[in-house]
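Only a single protein chain was left out; the remaining protein chains are all shown in position.
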Amino acid sequence: MSDVAPFTPAVRLSHLGDDVKTRIFEAALRVLADVGASVQHDEAVRLLQKAGCSLDSDGLVRVPRPAVERALSSAPNAFTLYDRDGAAAMELGGHNVYFGTGSDLMWQYDPHTGEHRPSRLDDIARVARVCEALPNMDFVMSGAYPTELDPRGVYAVTFLTMMRNCTKPLVIVAESEIDLGVIIDVAADVRGGRDQLRERPYFLAYVEPVSPLSHPAESVAKLLLCADAGVPVAYVPAPLLGATSPVSSAGHVVQGMAECLLGLVLHQHRAPGAPFMFGVNQGTLDMVSGQPSYAAVEGFMNYLTVVEMAKWLGLPNWGISGCTDSQAIDAQLGLEVGELTLLSMLLGSNLNHDVGFMGFGLTGALEEIVITDEFVSMNKKLLSGIPVQDEDLAVNVIAEVGPKGHYLRHPHTRRYLRKGPGQWRPRLLNRDNRDRWVECGGLDLREKARRKVQAILESEGPPTLDPVLLALAEERVAALKASPKVGSPS
Amino acid sequence: MSLFEDLKLNVEQGKKEAVLALVAQALDQGHSAQQILQQGLIAAMDIVGAKMEQEEMFIPEVLRAAKTMEAGLEILKPLLGVGDMQVSGKVVMGTVKGDLHDIGKNLVAMLLSSAGFEVIDLGINVAPAVFAQKAEETGADFLGMSALLTTTMPMMAATIEELEKAGLRGRVRVLIGGAPVTQAYADQIGADGYASDAGAAIKVAKELGALVA
Partner (left out) sequence: MSTTRHAIIEEIIEAVVEGEPEPVIAGVRRALEAGVDPETVLNDGLTAAMTSVGDMLDRGEVFIPDVLWSAEAMQEGLALLLPHLSEGASRSAGTVVLGTVQGDVHDIGKNFVGLMLSGAGFEVVDLGHDVTAEAFVEAVAEHGAGLLGMSAMLTTTMPVMSRTLQLLEARSLRSGVRVLVGGAPVTQSYADKIGADGWAIDATKAVAVAKELV
């Protein structure tokens, strides 16, 4: 369906048996049915009651097994995101793997000066430009929070900036159902109508409940609006291991699943079959410093389990890649980006956000996006598996060359390189010998990535948006900013 | 091991029953409440604070020690004179309106209270007017606000405005924090202090307290 074949790993990682997955799921069901959750949205509580849930005297909503099972059976196993022009771009489901940035970073390493400074709106434009140019970045999330702007309507401004600077599908966050509504209106204008947007969703909305077991009114309202508009939504809690979820990995996943699945029940009851994305973020509280980590190994352990559970439930999943706890563009960054990204690819995790995140989700660096792109490219090759036809086994070729010969001139070698799988070539990683490397300036990976970022930013950007559409979008955003309903502290 | 060494060790290890017994025993032996507080409980929390900074203790252990210290303090309170219990200051705190994240705020509250602050925790989703009202009612020296969402940060500015309106801004020091909050933001909205984590929050509060005193 998509214009580009999705990447699905032939080499896969799976470590949980069916019995273990059943135990985890059953435990999540017990949390939903016995512990319950706080749902701070009256209409949502009524909907949940209609779906078979109970609102008990302690004020908590309890969700019985049949309600969850019904939601799981109506939720789609896969859905597609389309680019700005309406072409299918991401088939989310199965083991298809996609990558993109994260949102709302407060700081940036300036791509020109290297200075660590507060994020600005032009950083969002740059993130979008860089993702647009990179073949292995499939979607764009803002990557930055425009700290210089009046916060009123800021996410609609962010959306507009992303839309202007790239054509790839977007993943968005919104403050409430009010600005989300405007973002949906703008996207519908781009598509030519609400129905067309439903047919060909341009973006996925990211919405978070609050762990433990709390569903704030704004989150629930956004979830319901997405259900109504047919806009794909990821309802993903972010429990912190040992702080807002049990310290045990399995307990973390059980609670996170219970939180996400309550959203699923509500969403599917409101709009059966509407596109929903499953996930549990993998934060870990460092128990000594109090710092929430993005790259703690315990978090990776939770992540493995969450993605496997998503496959088992048959839901497209929200994943994470390309991020680090390092404060510098250094070897730690390479190591952590590499490990998490490779895990996502081995797992067949569907939508992997947070590429370019550093320093616990507070700082962004465009270099990191470029480095991750190279890493993804390399591992698409690694995980594609080896063909083993007679031609590949090459017994004849081995016979023809024989002892003491060589294969460099054999037609088989050439055919394989020219017309067959070829050989993966780095675009950033070094393969120069010492002399040549020195001759070319002795650049390390950071500097090469920085230059690539510069080259992308200096190149021509994506095709501009239709000026009529742009004017209309700007008008909508201006109206939102002027609305008394937005950002008022009443 | 001397009685006080034993007491300190038990506070540090969060052994509440042992601490209660040791405090009672110290009183029986004729030590003053003031002495037990200073040489036992507060001395123990100083050790805990140092160990936390040295990354030798996990946060849950620190919290447990703080809870244990407070339990010991409860016994001493009726016996302490007015001048004996030097409160570092009174703090009204909460997570701002629209924000239901409270783990960071809870951590700061617990550490502040074990550092000798009197803490009035308003919980989560606290409106600017509520912050101002509680600050007035309690005669708070500090107002601590936490926000975990970029979307709720503006509530901090709104709360400061509310304090201004109520004529409280002069005596209440405002301290803010939370993942997306920065020193630059604190400066921008005119907060008095910003802390990047719970340990830093205590330090900033103490510095601000010294400025006030």
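Per-chain numbering from 1; labels A and B assigned in written order.
Operating definition for what follows: contacts are C-beta pairs under 8 Å (C-beta built on N, C-alpha and C of every residue); 3 or more make two chains touch, one makes a residue touch a chain.
As the structure is a computational prediction, the values presented were derived from the model and not from experiment.
Undergrad: List the neighbours, among the chains on screen, of the chain that has been left out.
TA: A
Undergrad: One chain is left out of this view; which of A:Arg65, A:Lys381 or A:Arg414 touches it in the full complex?
TA: A:Arg414
Undergrad: Sort through A:His15, A:Arg425 or A:Lys485 and give me the one touching the missing partner chain.
TA: Touching the chain that is not displayed is residue A:Arg425.
Undergrad: Among A:Ser57, A:Thr113, A:Asn433 or A:Ser459, exactly one should touch the missing chain; which is it?
TA: Selected residue, touching the omitted chain: A:Asn433.
Undergrad: Quickly run down the residues of subunit A that touch the omitted chain.
TA: 404, 406, 408-410, 413-414, 417-418, 423, 425, 433-436
Following the convention adopted for this analysis, only the chains that are shown with their structure count from here on.
Undergrad: Would you tell me which residues of subunit B are touching subunit A in their complex?
TA: 52, 55, 57-60, 97-98, 100-101, 103-104, 107, 127-128, 150-151, 153-155, 158-159, 179-180, 182, 184-185, 197-199
Undergrad: For a test of understanding, state which residues of subunit A touch subunit B in their complex under the given definition.
TA: 40, 104, 106-107, 118, 145, 147, 151-152, 154-155, 175-176, 210, 214, 216, 218, 240, 242-244, 285, 287-292, 360-362, 487, 489-490
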